[in-house]
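Below: one structure in structure tokens.
Apart from one protein chain that is not included, each protein chain of the complex appears where it belongs.
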């Protein structure tokens, strides 16, 4: 690095090039790890408050094992989403601490548990069919060190079911609401609490639900303020964001 | 007509042709009126329980005056939807009894009021912005002889507003629910009453409301049973159907 | 409950909290049943005129058996839609009265038959390919105590087939019309009867039918009045609503 | 041209280049006319059975006058669609025989009338609001020398209106059916005649008609055979194709 | 039938009821055949110029055998589309003359061949991948008695391939053009011939082809006149319509 | 209220009815105000942490004046969004403290300023064309008592512009990112900060931007974690949610 | 800057912070210019080979004048797209060299003409209605120093028009093809040349053209290789990219 600075001082390097080379070298040596198929970003914990999470879809078991090994070596906890039991069995060999969460389709490997929050994240589902997406949100939030309260099957067709659990929901610091079909529950919850509501549309429903589009549009157009939306079935995204808010 | 039957008997006409000619002649003489630009269907009251209603959009004032004159001559009450003050002024000349409902964009000409129902139709709106569509529903239902109860601005962002008016809604025989944005109100109402709910999506909302599509999809995917849907902003359709059910 | 009222009287509880707690306790003890994965709403029969129906999709056989057992214990008849023969065999163990309707993909368990209506619901299909959706509508309506008349394969490509069965259709108090492809049959029927028409689009058709979207749009834009629409392939929703109207 | 053939014979030109140059020169001299802004294709009458038609949208009056002058000079009849009264007045100066068809938004300039067909094209509309599109079809067909029978406002909500005019429709050699909203009329007509049906969806309707998409999908999914579809509001296309079929 | 006419004469029946009963009885006895699951329309040959065709999708082999038996008994030729080898083997038992066209996924049973046309239908494909849809069109047209010329793989990426076969295409009386991807071939062909072009979009292509939507839109927006469109992959519809035009 | 409780004690009222009536009366007397056209929800501040905000679209100036007067009487600050200068002038008469924010199309009337936050909300725009939506977010956040830092025109086409302002963005507690066209900026920002990012798609862009749909989809599919999305052009929703998070 | 490097050497600054500050300061002082409403990126010419271009839509005349003044001061040529005559008149005051291209809706201010290319860019249009978009492409390419050959109105409905101009098109180094409706021209051109084809869909066409979507999809699905696509009506983007390729 000294060479670069001296080349700059002597005028052999333009400032642009000096800055580029300094940045590159710094990252190359310490924070980025090139695995060929992937470029592991070990700086993410410092930069974003949480280490990189491995999105399992479209990756081979070999690639996931590679990534996990590199992260564990760097002393990061590992969360793999959208994964399968096959990957879990392959991982067991190098990471005996790995745990498979079947309903959430996720694997966690905990080297050192994250510091625990004192406040709670509520995960509320409209129906029994939304449980898997809610599980992904809950596993993510717990992996990142949050307390989670799960409140199931309180959709708007029987509004008293929701009223009955309102105290628990109001006690949380952030509320995740998971719903398919018309996706109306976040609006109703948003009108009853004074905490941010993260809405997760699910692909549950048939016909004109269009794989979650109806719920997504419903949530984006919520007449209640304080509601924002993540991608269809994206339990992970909701859990991650809830942790970020819960830790403010 | 006798000629036709005899020609059939004599074998000059096939049965098919005899039947066709009988039907044609019958309708031609009595029940259909050819105005050139339109074919007025004077049999609709007998067949459907209510006379033809004039859809004003894309019609010239002259065409509407023609149609109204013909219907009044046949002793039908006249309802014109999606119309304007200009048409109203043109109509006044031939139909002094004409009345303009500005918010509903409708004109009514009553020769003899329809027999009045004893039971009520509730028209419920989610927000103040849905009032015009609700007015079209109410004008239609009243034109057809129904009592109407209007309950405004009780959308799901403040669910207590709805709870507060629940008794009035439950007292009705049919419930029309008018909502834009995420269109969640019909689901909540549907979960609280034991009467058919007719959901009307409105084009209220911006961005991803897509001119009422979000509300339409929300209502089609309602998790509450007993809810059916009409076209976006179609207050007339809801009022007409509600009358039909209210008269069963 | 007395405690709550006294705490309120003494000022230890605000009115809001007193009302919330009263409501919660009341429902908790009697009307809501928390099964962990689901919150069973035993009040629905009183509130909506029919008990909760179990939507089978995305539920495990264990969850369905749990829900059925709880409902039978509460002396409710049970209807399960979108289900399979596997679930049926699992249910047989605890509910020998269970009956599987293969074409309708539904299971019924009747403790005490519903009171029978005197008037009829007509279920009309455009083509042979729409039979399964029509069966779901018919099973639902019969489960709820209605007489059903099934009129098959009378779509608009051969309009005489419809004319031939018109008397049967006109004899009904409510008409369900099931059609795929261009979904034109409800408009034609709606123009010929003076009863409410519930239109059910099906996902039958290929190419630009887009899984029922063409039929859905056709029905929403019906030029005949008195037609409302339920979700694509939603035979259950149509049967449920028809019962509600038939019992007015 | 001789030069080219000789250059080819002598080997100075490859066969490819010789063919290209021959073709270019031939067209350049006789059949294509470069107006700068447009390339007029004077060969179209020979090739397609009818001269080029001027699509007026997005063209300046000057461009349209240029094109018309060139076509009249070449002794072609001229049809301009999607045009305005302003263009008409500009054209009058150079083409006193120009005629403006306001409802069809078209201008015709007839040098020598096309030979008249003996068979008829039926143009059938579902409603009064479809008249303008039907007028474009009729003007086009008549410009090309066809007899046209116009049958208005016989949509499916009152099927007897259609039955009443069936004989006229069956007497035609080709049938154009113009409909908005659910676009069901072509299916019904298609099921009743043994002639090709050209379906024209119109942008009439509101809400979920989506500017003619509902009608377009309805027609593409027609359960009646013998129906094909042109673009939304494309009366010209239907009239042109009908002429082509009528002249076979 | 005499009874009905006399009851009408005596005033016991209104004209409406008399006509309805006459029509019903006539059709019931002779032209409609109720198979329970289906209503066979034996009048279609007289009315539409060709007997009903059995759409095989969503039908059980038993239903198809029933329909075939009834049609053969009525001396109709039978065409079954969208079917499988399994159905073929089931049919062989009752109809030894049945023939399976694997690429067209169709079965034909010919009692008496249709009268042969003298003119030809050209079926043109853009690519090898469009062959199956083209086969369905060709089988249909041949079943109905037409001569068919098949011209394969002449899409616009190599326009000379098309030019090379132009004489064959121009010799036909009707042209069917089958294309996927951008669906441009019908426009180019339409600009080169003076015969009606029936465009068939196919679901060939990946990504933004959206299952044939790109080709469908391309064809609907064809800048060439004389082109109309049928549903995606609807080779049958194109073949049927081409026969209708070819027989004018 | 005592009457109700006594009627319940005496058995004249069922528990259900007693609870309903208690709730109704409580809200009716104190927290809901029926203005005919609107039902003002004065409880929202207690329930949601901020008073109702008036959505100006589709409301007449008279309705807005009515609502404002009622809110000011109840000592609430008033924010009106999607409004015009005309409404502002009408309001001035009853609320001299009203202030019009032209770029944000908003009016504020402050009775008593909200308590000021110590932490900051960053509002970041991709381009100059996104300024109006950003202004709506900023006005909302400031109205609710937040410090706002505005960072303009730092979109991804010149990533150094963003890097240059990163320190300011990282200093905020919540980050709102406003972008049209491809909507990529929230992903890049989300990858560089450890605070929640609220993404606001704008309708800026032409052609395949589809009025903000491209940006909306881009944001929903963000590969960066910690990003959630509100409706297209919904600056208000983002500002409101940011306040909610900033006050945790 | 020295201060930063020394603070880093002494350990007062981490490497990250030192790099950030170095980059910031460098850009702040020389390459980025903060105009409040905009952040002008004066480095773009060095980085991308061409200076920033001002997108005029959604910008006030004042903002555009500000941006132009700053760019002219920095000795950059200025191109403003999607602009109006009003902006032109405002600009004239500070930039007398400004020139307005009305059909292209663009303004250019040339301080020093770009070096001229020796090779040519062909801009080919399908129809006269595509001229404005083509003009935007041509103005952009010429502004950047390219020779442009314009070939108009050679769409696929008359393929000989294209063949006639093929030599001119083949003589270019890059080909821009502008087309609306079905957008088939780029496929045909792509099949006839050995140069990259940049396809520009236009919003020309009606009905199912959906504002250019049909053309866009057609071009994305081109069966010819060597074709890539820019946004609907994005003549500027095509001209800019063509220059970039032409200068390789």
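The letters A, B, C, D, E, F and G name the chains in turn, as written, and every chain counts its residues from 1.
Assume a contact is a pair of C-beta atoms (placed from the backbone, for glycine too) under 8 Å apart; a residue touches a chain by one contact, two chains touch by 3 or more.
The shown structure was predicted, so the numbers you read here are calculated from the model rather than taken from an experiment.
Trainee: Among F:87, F:177, F:208 or F:241, which one is in touch with the chain left out?
Mentor: Of the candidates F:87, F:177, F:208 or F:241, F:208 is in touch with the missing chain.
Trainee: Please identify which residue in F:121, F:181, F:200 or F:242 touches the non-displayed chain.
Mentor: Within the whole complex, the residue contacting the unshown chain is F:181.
Trainee: For the full complex, which residue in E:13, E:154 or E:216 touches the chain that was left out?
Mentor: E:154
Trainee: Suppose we count only contacts with the excluded chain; which residues of chain G make the list?
Mentor: Missing-chain contacts on chain G: residues 47-50, 53, 173, 190-196, 198, 216, 220-221, 225-231, 236-237, 240-241, 244-245, 248.
Trainee: If the hidden chain were put back, which residues of chain A would touch it?
Mentor: Contacting residues on chain A, toward the hidden partner: 20, 23-24, 27-28, 31-32, 36-39, 41, 43-44, 52, 55, 57-59, 63, 82, 201, 203, 211-213, 216, 231-234.
Trainee: In the whole complex, what residues of chain F lie against the chain that is missing from view?
Mentor: Spelled out for chain F, the touching residues are 126-127, 155-159, 181-184, 187-188, 190-192, 205, 207-210, 213-215, 217-225.
To be clear about the criterion, only the chains that are shown with their structure count from here on.
Trainee: Determine the centre-to-centre distance between chain E and chain G, using the mean Cα coordinates as centres, and give it in whole Å.
Mentor: The answer is 49 Å.
Trainee: Could you please state the distance in Å, as a whole number, between where the Cα atoms of chain C are centred and where those of chain E are centred?
Mentor: Centre-to-centre distance between chain C and chain E: 37 Å.
Trainee: Based only on mean CA positions, could you tell me how far chain B sits from chain G in angstrom?
Mentor: Computed from C-alpha means, the inter-chain centre distance equals 52 Å.
Trainee: In chain B, what residues contact two or more other chains?
Mentor: Those would be 23, 127, 157-158, 190-192, 207-209, 213, 216, 220-221, 225, 231.
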